[in-house]
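Left out: one protein chain. Kept in place: all the others.
This part shows subunit A:
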Amino acid sequence: MKIIMKMCSVIWFLVGNVAAQRRRQNAVTVGKERRESLVRAKRLCRVGTSADGEVSSDSDMMVDEEQSILEMQTSSAVEELKSAVAYQGKGAMQKRVNALRELRRLLSRFEFPPIETALKAGAIPVLVQCLAFGSPDEQLLEAAWCLTNIAAGKQEETKALLPALPLLIAHLGEKSSSPVAEQCAWALGNVAGEGEEFRNVLLSQGALPPLARMMLPNKGSTVRTAAWALSNLIKGPDPKPATELIKVDGLLDAILRHLKRADEELTTEVAWVVVYLSALSNVATSLLVKSGVLQLLVERLATSNSLQLLIPLSSPDLSAALLSRQEAAWVLSNIAAGSVEHKQLIHSSEALALLLHLLSTSPFDIKKEVAYVLGNLCVSPTKGEGKPKLIQEHLVSLVGRGCLSGFIDLVRSADIEAARLGLQFMELVLRGMPNDEGTKLVEREDGIDAMERFQFHENEDLRNMANGLVDKYFGEDYGLDE
């Protein structure tokens, strides 16, 4: 006779026994999963390689095949997600997270992410469902990540994201965990980067205030992401968002605080925000100047001005630092393009010496930015067309401190923008230096030679500019006076 007492259904058990069993089972499962993923990896990567050494003729087909497998995987991942979302039983959450993770993996791993397929398969509505309030963090995170990658696609693909925006914005709030908020900010940043109409939608849905508040604490990754998203959001051309942003309580202080930090990546993103603030909004620019942000940026330029930094881009570690200097310089240039008072401020600050030094010694990118600042310092804003009005005092002092050769170097560069800056400055010198000193200075620095390179240049604008200058100042009559 059997004893029919179902010990298996006893709810008292010793944890050790059950746990050990689970642990062993886990080891078996892990082994199976690894075998599985190895086999899958081999199959998928094989698709790209041809067995019999046949070459290019069918390589397109291979790519197609790879793409079609990827697309197939993507639609089944979306289907899996749909069924996981519908499922309510035990382990539902894990099921959803696994499905989301798979989809996210597909959307992130490849050179051409299968966004279109995901959209066709109906990913957006189900992803939006996954963003429901009260969902566990991991689920929110994965869903937002998927949306981030979709938002990184083409414009029409980004458009599909519109229904998800309100929830993404909602999860930026203080109640969300920081990884979730960051991921949502990232997604929104991608959307904002897509164009003005998207920015307007986001702004009308109230994306700006919560993003701005994410700038306030000191958590590095959060601030960095929020700053990046904000710089996309306030890109304009409408200056209102920038003005709105600068007025957010505590934001200016936060910018100053973050700019002082050692984290170069972080200051880079924050610097971009300052760039757009100063580029777009006069209100913001005034507030920034008053707050001493200028001083800070200069300090940053100064402290980064180590010998190491002048070794052009040879070390990857430095490029991040250089970037930051570049952005800082661009902020200065925007300020320098502002009112005469702003310019005086820079001109009289210790920044000037530094800028001059940078013009002769820094890597090309920075040199260009610096040139722009210096050039701007010498002119005042004009209304409408016509040549900018000279601030002779600044010009004389700058040329006196030897900046002309730096600009003439730029004229010789292959970069059209840089060359234009150089030519424009040369024009200022020729036109504005007292006692016609300009022509002599330019000649002495081999400026004529530099300009003659444009005689037959393919860029009409530069060609006309250079030829015009040569004709006007060094024409047939030139030198006869002597």
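What we mean here is this: contacts are C-beta pairs under 8 Å (C-beta built on N, C-alpha and C of every residue); 3 or more make two chains touch, one makes a residue touch a chain; residues count from 1.
Keep this in mind: contacts and distances are computed from a predicted model.
*Asks:* Which name from "Importin N-terminal domain-containing protein", "Cytosolic iron-sulfur assembly component 1", "EF-hand domain-containing protein" or "Phospholipid-transporting ATPase" does UniProt give the chain that's left off?
*Replies:* Checked against "Importin N-terminal domain-containing protein", "Cytosolic iron-sulfur assembly component 1", "EF-hand domain-containing protein" or "Phospholipid-transporting ATPase": the hidden chain maps to "Importin N-terminal domain-containing protein".
*Asks:* Using the touch rule from the top, list residues of subunit A that touch the missing partner.
*Replies:* The missing chain touches subunit A at positions 1, 4-7, 9-17, 19-20, 23-24, 27-28, 30-31, 34-35, 38-39, 42-44, 46-47, 49, 51-52, 65, 68-69, 72-73, 76-77, 79-80, 88-89, 92-94, 97, 134, 136-138, 141, 177, 179.
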